[in-house]
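Omission of a single protein chain aside, the complex is shown with its protein chains in their original locations.
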Amino acid sequence: NRYDFPRFRLFSEKKTNHLPATKSSAALTSLLMSPVFQDVHVMIFIGFGFLMTFLKRYGFSSVGFNLLLAAFGLQWGLLTQGLWHLEDGKIKVTIFKIINADFSTATVLISFGAVLGKTSPVQLLIMTVLEISLFSINEHLVAQIFKANDVGASMIIHAFGAYFGLAVARVLYRPGLRNGHDNDGSVYHSDLFAMIGTVFLWMFWPSFNSAIADPGLTQLTAVINTYLSLAACVLSAYAISSLVEHKGKLDMVHIQNATLAGGVAVGTCADMAIGPYGAMLIGFVAGIISTVGFKYLTPILASNLGIQDTCGVHNLHGMPGILGGLAGIVAVALGKKEGGDAAMQAAALASSLGFALVGGAITGFIMKLPFWGQPPDQNCYDDSIYWEVRNPISHK
Amino acid sequence: NRYDFPRFRLFSEKKTNHLPATKSSAALTSLLMSPVFQDVHVMIFIGFGFLMTFLKRYGFSSVGFNLLLAAFGLQWGLLTQGLWHLEDGKIKVTIFKIINADFSTATVLISFGAVLGKTSPVQLLIMTVLEISLFSINEHLVAQIFKANDVGASMIIHAFGAYFGLAVARVLYRPGLRNGHDNDGSVYHSDLFAMIGTVFLWMFWPSFNSAIADPGLTQLTAVINTYLSLAACVLSAYAISSLVEHKGKLDMVHIQNATLAGGVAVGTCADMAIGPYGAMLIGFVAGIISTVGFKYLTPILASNLGIQDTCGVHNLHGMPGILGGLAGIVAVALGKKEGGDAAMQAAALASSLGFALVGGAITGFIMKLPFWGQPPDQNCYDDSIYWEVRNPISHK
Partner (left out) sequence: NRYDFPRFRLFSEKKTNHLPATKSSAALTSLLMSPVFQDVHVMIFIGFGFLMTFLKRYGFSSVGFNLLLAAFGLQWGLLTQGLWHLEDGKIKVTIFKIINADFSTATVLISFGAVLGKTSPVQLLIMTVLEISLFSINEHLVAQIFKANDVGASMIIHAFGAYFGLAVARVLYRPGLRNGHDNDGSVYHSDLFAMIGTVFLWMFWPSFNSAIADPGLTQLTAVINTYLSLAACVLSAYAISSLVEHKGKLDMVHIQNATLAGGVAVGTCADMAIGPYGAMLIGFVAGIISTVGFKYLTPILASNLGIQDTCGVHNLHGMPGILGGLAGIVAVALGKKEGGDAAMQAAALASSLGFALVGGAITGFIMKLPFWGQPPDQNCYDDSIYWEVRNPISHK
C-alpha cells in the first residue's frame, strides 16, 4: 500500500489507535482547515482589536473589550447556531462550527466600531447577545431558505453588522458630542498600533472569504479573488485619499480602513467565476467608495442624521457590504455561479439590511435603558472610566 | 489512479524526484504539522516576548532577551532531547523535534518572567542551560517511564517553568526592592505592546495544546477543548478583575495574564474526552484562581516569602499548571483517557514540581555567584544597563 500513513512516528513515541481517523477525509479536511481557522481567529482578535486602538486614550478598551466581546460572542454563537444544526439533540462542535462562531462575533465587533467609546461593557454584552441571535436567524434564512451565496459574508456579516451598529448609534445619539470631543482622535503611536490591526486584517482576508467555501478549487478561487480585490483596493484608496486631502497628503484614517473595503466587497462573489478582472474591479470601486465616504459622508451622517459612527464602519463595512451584495446579484445573473438565483441573492441582501436596521434599533432602545452604566459625555473615549490607568502618556 | 498527486506542476517548472515523498504519509503529516509549528513559534517569540514588554523601561530586554534565550534554548533543547531519541547515534531533526525544542524553551521563558528585570543576560543563559537539561530529564520520566498524559504540558512546561522560576527568584531575593522600584510598572503604550503578546498567545494556544497530540480526531479534540477553555476563562478573568478592583474597574495586569490561564489549565486534559462543559469548567476556574492570585497572593509572596515574581508567573503558569495536573488526574480516574493511569498522572505532577523546586533552587544559587554581572538594585527593570538607549520616552 503506497499510502502508508502509519510510517511516521510521533514525538511522543506512544502507540496510537487514531491513525485510521487521520487517513479519513474528515480528519484530513479538518486539519487542512485548522490554519484557515487560525487566520480568521487572528482577524477577530488582533485585526478588529488593534484596528480600533487608533483613539489616543481608548486603546485598553479597544483591544480589551474586543477580547471580551469576542470570547463571549463565540460561545453564544456556538449555542445559537448550534440550535439550527442539532445532531441527536446535541450541538456537535467541529472546526467548521468554531470558524462560524468566530464569524458570528465579527458582526458584533463591526457594530462595536460604530459605538466605540460611548458605551459601557454591560451595554456591549447586551448588544452581543441580541445581535448574534439575530445574525443566526438571518444567516439561517439566507443560507437555508433563500439558498443564497455569500461565502465571504458581505451581506450577512459586513452589511448586517454595520447597519445594526449604525441603528444602535442612531438611537444612542449624543447631542453633547455634536461638536466633537477632545479624546475622539489619535496620536502618532496610536495610529501605528491601529496599523497592526489593518495589516493583519488585510493579509488574512483571503482566509476569511474562503473559510466556508467548498473545499478544493472553489476555495482556492475565493483565496485568489480576495487577494486580487484587496490589492486593487489599496491602489484606489491611496489615490483617492491623496486626491481629496489638503495638498495631496494621505490620511491615516483612510489607509487604516478603506484599504480593507476590497475584502468586504468581494465577499459574496469570492467563490464565483468572476475572474481576476472582476475581482479587481470590485476592489477598486470599493476603495473609492470607502475613502469618499470617510471624507464626505461620515460628517454628514453625524451632523444631519444624528449617526455618530466612531470608526466609520459605514464606509468600511456598510457601503462595501452592499456593494458586495449587489455584485453578487449581478454575478449570479451573469451565470458566474452554478445553481445561483439572482432573486434569492437580492432577497438575502434585503433580509440582511432589514434584520440589521430593525434589530439594531430595538437593541439600541434596550441599551438606552438607564441602568446599564452608559458613560456620561465627558468620559467618552476614555479608558480611565473602566480601567486602572496608571501612567497615561501625555498628549499635547 | 484517482490520487494523481504528480498532476500539479510547481512554479519552478523543474522536474522533481521527490513526489513519492509527498504521497507518503510521513511528508504529508509533516506538512500538515508545519502550520502548527509556526503557531507555536509565534507564541514563543511574539507571545512571550511582547507579553513581558509591559514594563515601561524594559521593553528592549523583554523582547530582545526573549529572542536570545529562545534561539539559544531551542538549540540546546534539540541537543538534550535528541540524546533520548538517538537514531544510529545521530539526532534526527524532524518537524516534531523542532516543535519540541520550542516547547523546551517555553519553560525558560516562563521562568524568565519571574526574574524579569533583575538578572543579567549571562545569568539567564546559565538558567537556560540548566533548566532545559532538567526539563528534558523530567519530560523523559513523565512520558516514557510514567507514561503519563500531558499533551498541552500543564505539568511539564507550565508548572515546571513557573516553580523553577519562583525558586530562582527566592534565592535571588532582593531586600532592596521590598518597597518597589520606580521602573517596576507600566505606561500606557507599554501595556498595549504587552497586549500584542497576550492576544497572540491566546489565539494560538489551541495549536500549542494540540501540537503533539495524536494526529486526527484526537488532535482536533485538543484544539476545540482549548478554544472553549480559553473562551470561558476570559469571562471569569474579566468578572473577577472587575469584582476585586476599586469601583469595578478592570486591571490590565489581570487581562494580560489571567485570560490565558485557561490555556494552561486545560493542557493536560486537552486531548481527553472531557467534553465542552469539562473544558469550559476548567477554563472558568483557572480565570478565577489566576485573577485572585494577582490581586491577593502575589503581594503576600513578595512580602512574606521573599518571592518577587515580576510577571506573576505563579498566577498564570504555576497555579493553573497545578490545576491542569489535578484535572488530568481526575479526568483519567473518570476514564476520560483510554489507557490512562491516575496514579501515574499524580507521579508526573509530583515529579514536575519536585524537579522544578529543587532544580530551580540549585540553579538560583549558581546564578547568585558574584561574577555573572547581576545588576544592582537601582538599575533593575532598566534597559539602559544592557542596551544603547538613545531617546527614552519621557514618563511623568
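Lettered A and B in written order, each chain numbered from 1.
Note that in this section a residue touches a chain if its C-beta (ideal position, glycine included) is under 8 Å from a C-beta of that chain, and two chains touch if they have at least 3 such contacts.
All figures in this text were calculated on a predicted structure; none of them were measured in a lab.
Engineer: If I consider the whole complex, including the chain that's not displayed, which of A:Ile91, A:Ala231 or A:Val330 touches that chain?
Structural biologist: A:Ala231
Engineer: Could I get the residues of subunit B that touch the absent chain, sorted low to high?
Structural biologist: Residues touching the hidden chain, for subunit B, are 2-8, 10-14, 16-22, 24, 26-28, 30-32, 34-35, 38, 41-42, 45-46, 49-50, 53, 59-60, 63-64, 67-68, 71-72, 74-75, 93-95, 98, 121, 189, 193, 196, 386-394.
Engineer: Can you list where subunit A touches the absent chain?
Structural biologist: Missing-chain contacts on subunit A: residues 3, 20, 23-26, 28-30, 32, 35-36, 39, 56, 85, 94, 96-97, 99-100, 143-144, 147, 185-189, 191-192, 195-196, 199-200, 202-204, 206-207, 212, 214-220, 223-224, 227-228, 230-232, 234-235, 238, 245-246, 249-252, 255, 259, 276, 280, 338, 393-396.
Rule of thumb we're sticking to: only the chains that are shown with their structure count from here on.
Engineer: Which integer distance in Å separates the CA centroid of subunit A from that of subunit B?
Structural biologist: From the centre of subunit A to the centre of subunit B is 31 Å.
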